[in-house]
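All protein chains but one are shown in place.
Letters are used for the chains, namely A, B and C, taken in the order the chains are written, and counting of residues starts over at 1 for each.
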Amino acid sequence: MPDSAALYRTVRLIRRFEERAVELVRAKQIFGGIHPYTGQEAIAAGTCAALRRDDLITSTHRGHGHVLAKGADPARMLAELAGRATGLNRGRGGSMHAADFGLGVLGANAIVGAAAPIATGAAWAARRAGSDRVAVTYFGDGAVSQGVVLEAFNLAALWRAPVIFVCENNGWATTTRTADAVAGTITGRAEAFGIPAARVDGMDPEAVLAAAAEAVARARAGAGPTLLECLTYRFDAHHTWEHTARPRYRTPEEVEAGRARDPLVIQGARVPEAERERIDADIEDLLADAVRFALESPLPDPATALDHLYADGTRVRAGAA
Amino acid sequence: MPDSAALYRTVRLIRRFEERAVELVRAKQIFGGIHPYTGQEAIAAGTCAALRRDDLITSTHRGHGHVLAKGADPARMLAELAGRATGLNRGRGGSMHAADFGLGVLGANAIVGAAAPIATGAAWAARRAGSDRVAVTYFGDGAVSQGVVLEAFNLAALWRAPVIFVCENNGWATTTRTADAVAGTITGRAEAFGIPAARVDGMDPEAVLAAAAEAVARARAGAGPTLLECLTYRFDAHHTWEHTARPRYRTPEEVEAGRARDPLVIQGARVPEAERERIDADIEDLLADAVRFALESPLPDPATALDHLYADGTRVRAGAA
Amino acid sequence: MTILSYLKALNRAITDEMDRDPAVCVFGEDVRAAVTNVTAGLVKRFGPERVLDMPISEQAFTGVATGAALAGQRPLIEYQIPALLFLAFEQIANQAHKFSLMTGGQTRVPVTYLVPSSGSRDGWAGQHSDHPYSLFAHVGVKTAVPATPADAYGLLVTALRDDDPVVVFAPAGAMGRREDVDLTALAPVPLGVGRVHRPGSEVTVVAVGHLVHDALAVAEELSDSISVEVFDPRTLHPFDWQGLSDSLDRTGRLVVVDDSNRSCGIGGEILATAAEQMHLIAPPKRITRPDGAVLPFAEELDRALQPSRDQLRTAIQTVAKAGGFR
Partner (left out) sequence: MTILSYLKALNRAITDEMDRDPAVCVFGEDVRAAVTNVTAGLVKRFGPERVLDMPISEQAFTGVATGAALAGQRPLIEYQIPALLFLAFEQIANQAHKFSLMTGGQTRVPVTYLVPSSGSRDGWAGQHSDHPYSLFAHVGVKTAVPATPADAYGLLVTALRDDDPVVVFAPAGAMGRREDVDLTALAPVPLGVGRVHRPGSEVTVVAVGHLVHDALAVAEELSDSISVEVFDPRTLHPFDWQGLSDSLDRTGRLVVVDDSNRSCGIGGEILATAAEQMHLIAPPKRITRPDGAVLPFAEELDRALQPSRDQLRTAIQTVAKAGGFR
């Protein structure tokens, strides 16, 4: 039985986090910009609800939702986006590399598809170490044409690795339509490797949770990988640069239609109003604190720019000597 | 109606060429060694019989058969293997890079799978140039786990490129069994991209020709790519180093069983004995001449080692100055 | 005269060459919508058969370009991020680059690889901020790093006409440059010919890409005390060794400023070649990124690892007054 309120809470947290983050981009408090996850929250919320704290995930360029859903502290996450020394990655990673190894978040990844084998390897290693931990790797519809993802399907299938491939099909890879980039179907690509695959309503957190729970159970039981194609829609820009550059590739009508089914509304309807309001208020407080924490946190010291370059502390030559 | 004698001739030519080449490796007249094509001749013979002179092919590390079947001069081919200035590639390519652009042979390739997108691009370009030429790209069972091959399937399918993917499934990738490396099926991998795929008896030149002719016709008609999985067996070593190193991975029984169906015998049975003997004698003469030509040809001049590094003749700094 | 931006220069070079030569075609991700703006207007003008949006399959579409080139086309590939070259590295360094020699001169591979906004861009962090031009000079792929709009135009046109693979890096730090030019006088710039942006007699500063502008600014600042010549190689391979040697014959002192990692970067190559073969009256210096640098996200950390004007100024001053070799 899904905990509807908890799912709603996660969806709401991600939605409001992204909205605040976009504001901070506009205010130039976040260096560069972000790829907003708005609209896709049901997927992170539903899949992570099926996971244990010690399970592993890898995330994407559009990764805030996954990291938050897996339990990362929104304040340290926002501090990371704001490039502060208190951030999850001490300000070294930013939006596209947010990681929290204590929670099994092996990092967002800026290279489309690159994390699929990493998650597969982590899943394989977890089993080798005798645990029943599983790994979830997120990627978009654009990633299913990336060779390394397909190679990872093969390895995961051969080894029955406890990994769940979660494809967030939002219809677009930047400005390219899924149909123009993907011959055949996404589920068919996994099935070709003998991986069970299902299409899931990626706007409904409970549908996602149900499908994810089944895949996780399979993986934990040693029955191997699953692919879930979650159908969704990106409500906002591919990246916040669109807010100023305004490339034209989706019609306003399409965007409006895409936004018609909103995971926040769908899940919100399952929670009593009073509880929903409590959750909403709670999240506003949480995010207000997070923003404050982030913006009041110290910037990293430029003298430490090379810290952590090597895990063993090897020091290298500077660029001027 | 296949020309059975012509097919037999090609199979016989490749078989005897490989046998002579192996002798030359043993005699240290071929630098390094070769990946013998013995046993797989029906595939090269059958597919190339379906092609025109101006069609294109890309080949593999186990590529002699393809290059010969497409019509390359055995003497210049052997001179190439022997590293002579008269070789197809002027001694610059050797066994793994033999090319004959005049015959549409865009080169063997030493990197498993790397030629699949190259052939796809050539096919796309041929169509862009308004011709009805097609491209055939050969690869082994090992290559179907290489991401770039799967990426190429996607591009070829999206563009309906006139390319035929010929997978020579000989059961092994070096010492690794196909079943241990390939989850799912080979044909299923192509079908996942919407590419029609068929399993073909790769020991029967006429069966291969029939399947190839159909695929070529589809491609010429603008109906897009096809994958042919040709079931075959490698009669000899993965590479001639096995003749001395003798790694154990196939049992003698397996090898014997694999050699039971021999394309030379299968196709030979379709040709009247007198004609077959004439062909055989002819090929012996041809190869005797080829060996003589190769071994009497001059070695390349070391002073020309950097020739052709750039197509436009750009000269670079030497290694000592 | 017209104000030409660097970005527009790239766009104009491609447009002009597509007009001139029907074999030129464009491959890349989001090139029809032109998210980098480099390919703006192309699909409208030349149609979707010549401007192809690619699925996210860098390795395959780089190989497709090679195959198309072998069959007579002259593709330009746009990569949205420098690191995408890493994905395609085998196809570039081991395939496209090697066809000519391996086939004994039977063929050529005229492909241009363009990376707009190479190097660090605001907020893109570790995996998107490399400046890997030295890797291509090492493997021997022709490599251009234009500094100015006119050179961006001229080098890109040359790359598109060249019969070999050519990588063109358009540094993020140069993409915003603008220049007053006579559009009719825009012309191809040959590979392997550097450019003295500013003559000087005491120290030669070799600057790569966007750093040319920093070098010019620092040279200007120091003009009362030190006469600095600013030499822009424009292409890293082939390299204009003669041009550099001529400059050092005048100055005998060398500073290089290079936005790639220190070890085995083009900065080191220039110092090495100068030390080996050219007129040097004092030890040379280079300003680079650190060894094996990974650019951290936060702005101040990112900046701390890239060559700065301060570092360059100090290096010039040190080299100008240094004694001979020890």
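By definition in this document, a contact is a pair of C-beta atoms (placed from the backbone, for glycine too) under 8 Å apart; a residue touches a chain by one contact, two chains touch by 3 or more.
Worth saying up front: this structure is predicted, and the values here are computed from it rather than measured.
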item: Chains in view that touch the one left out, judged over the entire complex; value: A, B, C
item: Selected residue (touches chain absent from view) among B:66, B:84, B:234 or B:276; value: B:84
item: Of C:177, C:210, C:237 or C:313, the one touching the omitted chain in the full complex; value: C:237
item: Of C:5, C:37 or C:273, the one touching the omitted chain in the full complex; value: C:273
item: Chain not shown, touching residues in chain A; value: 56, 58, 87-93, 97, 99-101, 106-107, 109, 111, 114-126, 128-129, 135, 147-148, 151-152, 154-155, 158, 306-312, 314, 316-317, 321
item: Residues of chain C (touch criterion as defined above) contacting the omitted chain; value: 83, 86-87, 89-90, 93-95, 97-98, 101-102, 125-127, 130, 132, 134-135, 137-141, 236-237, 239, 260-261, 263-281, 283-286, 291-294, 296-297, 324-326
item: Chain B, residues in touch with the chain not shown (by the definition above); value: 30-33, 80, 83-84, 89, 91-97, 109-113, 142-143, 145-147, 173-176, 180-182, 245, 247-249, 299-300, 302-306, 309, 316-320
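Just so we're on the same page, only the chains that are shown with their structure count from here on.
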item: Set of chains adjacent to chain A and to chain C; value: B
item: Where chain B and chain C are represented by their mean Cα positions, the distance between them in whole Å; value: 39
item: CA centroid of chain A to CA centroid of chain B, Å; value: 45
item: Residues within chain B bordering two or more other chains; value: 147-148, 151, 154, 158
item: Interface hub residues of chain C, defined as touching at least two other chains; value: 55, 57, 59-60
